[in-house]
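Quick one: structure below, then a few questions.
Only one protein chain is missing; all other protein chains are in place.
The first chain written gets the first letter, and so on, giving A, B and C; residue counts start at 1 in each chain.
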Amino acid sequence: MTSVEMFGIKFKNPVITASGTFTIDYEDFFSLSKLGGICTKGLTLNEKEGNSGVRIHETMGGLLNSIGLQNPGVDRYISEELPHMEKYDTVIIANVGGSTIEEYVKTIEKLNNTNIPIIELNISCPNVKEGGMAFGIKSDIAFKVVREVKKVCKKPLIVKLSPNAENILDMAYKCCEAGADGLSLVNTFSGMAIDIKNRKPVFDNTIAGLSGPCIKPISLRMVYEVSRIVNVPIIGIGGIVDYKDALEYIMAGALAVQVGSGNFMKPDICLDIINGIEEFMEKENIKSLEEIRGIARR
Amino acid sequence: MTSVEMFGIKFKNPVITASGTFTIDYEDFFSLSKLGGICTKGLTLNEKEGNSGVRIHETMGGLLNSIGLQNPGVDRYISEELPHMEKYDTVIIANVGGSTIEEYVKTIEKLNNTNIPIIELNISCPNVKEGGMAFGIKSDIAFKVVREVKKVCKKPLIVKLSPNAENILDMAYKCCEAGADGLSLVNTFSGMAIDIKNRKPVFDNTIAGLSGPCIKPISLRMVYEVSRIVNVPIIGIGGIVDYKDALEYIMAGALAVQVGSGNFMKPDICLDIINGIEEFMEKENIKSLEEIRGIARR
Amino acid sequence: MKPKQCNGKVVSNIKILDNIYEMKLTGDFQGNPGQFYMLRSWGKEPFLSRPLSICNIEGNLLTFLYEVKGKGTDIFSKLREGDVLNLLGPLGTGFPLNNKGKIGVVAGGIGIAPMIYLCKSLKNDIDFYGGFREKPFYMDTIGKNVNKLYISTDSGKEGYNGFITDIFNPEEYSVVYTCGPMPMMSKVKNICEEKNVPLYISMEKRMACGVGACLGCSIKTTSGIRRVCKDGPVFRGEEIVFHD
Partner (left out) sequence: MKPKQCNGKVVSNIKILDNIYEMKLTGDFQGNPGQFYMLRSWGKEPFLSRPLSICNIEGNLLTFLYEVKGKGTDIFSKLREGDVLNLLGPLGTGFPLNNKGKIGVVAGGIGIAPMIYLCKSLKNDIDFYGGFREKPFYMDTIGKNVNKLYISTDSGKEGYNGFITDIFNPEEYSVVYTCGPMPMMSKVKNICEEKNVPLYISMEKRMACGVGACLGCSIKTTSGIRRVCKDGPVFRGEEIVFHD
């Protein structure tokens, strides 16, 4: 009843765990096969140690993080972690990060040779060649990245948009023009905090990424607006912590949702969300999510 | 000790109430003379009834509002409300809204003839001539507005920036180029909510403005970044509900702060903030706020 | 009576029926029937305080009657003896109490809350019409000024089976007061207009500040845009325009 289909791939339900917030470590708490899908942490070509100093800072209704894409590199991910994850009957989406187009391309070439069915391209990473500004800010730069990546990518490609984009509609449009098969939005918002005792920013990097329920009104608005102008599947992300949040995104036009920070509140929060959606559908006599997808747009 | 000066005007303390969130009605709860300043509600040339339907929706750590600039028009404000407000010994800042440049200009001409010492220009209003997009999104449009307004404005002009600006740095820079004497940021973030029972947006207008502690990490980051590139006084706004929040903005580079939604939590929240700043200064042996202004930037 | 910030200490907080609770607080309270308080028993979350009507004031004891609807009222329902709340009030403009003659009061569901205090404060003869979904509640507290008590339930379990407005006839009353769901109040307005009986309506709209500053609770009335929290919640019947 709750199942959805994207790129011909069936998801048991529309609930996917968001990149960087969910790993195999959660298997202690429930069977990961119950999930619609799992997004891997952000994979880069080479191993990354991540950022120094404080990495997590709680804020009102959410948190700032400055993990800095810590990951073992795509090769070690494929050899060490993927086999374990593949034991579960759920859709794996590989989230790919990088600082240059070449890095993205090389990472994706390696993922082409795996059974992972879908790639999610994280264009929020700082882009070293263009002076450190993220690829995801200016749509023209994003267009170039997506076009080049698309040339090598043998799997359906979801582009994950940053809410810091100058113009989210133009960004979404250009990514689709460049060949994106789907869009997911949003990544974290640029934010910061200051430690007034030390009189310094909390994070070594000053700027960190804001996520959690605090951002939901903004990210929901972005999903709503973007879903009106593109024809590809959209995955809604941002502050989802219960089934009502998930349904808001679906009614705004999302085909599926990703749950990020919510996992930190309760390890099996995704199960609660899946069950909640199911109960809502039963109560409201909804046979398929298609009936309510984007219904708030009309 | 807590006093600050802007445009040669002295503020008892750096705490100003934000536009649209504070009126004379609060005089029942404390003496408004204790405030650093009071920003008026958004004044437009003609009376405005505001929006239909739900106008307030609580979210995690904040609220969405869709008031729609309800106000009696600048003339009636000047004749009916201003005399009452002027009885208090605090700095009044007139917040001006409008949908065309001519409207801004005419409203400001009327305010020129009052004793109000400072004008705050709200460029977040939808701009009817340019197709409904807010003046505050594209810096080139904002530049034009500020330049025209500046030609007639006989008082120091603060431009209030929208966090929805495509590029907040460019926006700040262009507004200063066009003659802004000061900047205040931020106004509310574009957000929305969906009523899943009705399957419709909560607000008649779909999009509403998000404010409150939930936005603080983002608005603080914007104040921090903007204060590094401009030389005019900056007023920090967004999610301030205690003295620690206020100090974060000051350490990020703000000369003063505005408290908006916080007033709804506790009518005399500004007093708590003022007292908290004072106590902090005593404990840390800070003689003037200048000592810590922008200190987190170094 | 100027509103002020004050604390209230929970003396009792008991379930009356299903989602309906009665909470009694001690403190220094004042207020007229139809006025309300903004309450919070939490820090920053939920962000806003919640408006509740004065259901009764006796000495230093303030009574609220409330229905659990969401986050805030759910937190209220879990308060225990000794817990302390922050209150702001009394707020708004209540019912006029200086009318002569027999008075009709029409209340629906939790809309009875302010009407209890109203009935206790009026010196007139009162007929009380209470409409309920499943079962009537709290009717034992209504006081001795009530002459006749008419009850209806949607369920038919007690009283008249149907809408209270089906059995409400305003002809004998010099004035009518109403509080409850919009459709009920809209019907009451039509009935009173037909018979030319003056009516006072207690309105409800989501509030942020409760003191008249945010304009979040504005409604369009025949006498212009009005704030429910400050210009109301009680309005003259002819001011209110009900939609559908």
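Rule of thumb we're sticking to: a residue touches a chain if its C-beta (ideal position, glycine included) is under 8 Å from a C-beta of that chain, and two chains touch if they have at least 3 such contacts.
Since the model is a prediction, treat every value here as computed from it, not as a measurement.
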Practice task
Can you pull out the displayed chains that the omitted chain is in contact with?
Solution key: A, B, C
Exercise for the section: Based on the whole complex, identify which of A:21, A:44, A:219 or A:258 touches the chain you can't see. Expected result: A:21
Exercise for the section: Spell out the interface residues on subunit B facing the chain that's missing from view. Expected result: 60-61
Practice task
Spell out, residue by residue, where the missing chain touches subunit C.
Solution key: 44-45
Fill in the blank from the handout: Those residues of subunit A that touch the unshown chain are 20-23, 25-26, 28-29, 41, 49-50, 52, 54-63, 65, 67, 70, 212-213, 241, 261, 263-268
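Here is the rule we use: only the chains that are shown with their structure count from here on.
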Practice task
With chain centres taken as the means of their Cα atoms, state the distance from subunit A to subunit B in Å.
Solution key: 33
Practice task
Could you please state the distance in Å, as a whole number, between where the Cα atoms of subunit B are centred and where those of subunit C are centred?
Solution key: 36
Practice task
With chain centres taken as the means of their Cα atoms, state the distance from subunit A to subunit C in Å.
Solution key: 47
Fill in the blank from the handout: For subunit B, residue numbers touching 2 or more other chains are 59-62, 212-213
Completion exercise
Among all residues of subunit C, those touching at least two other chains are 44-45
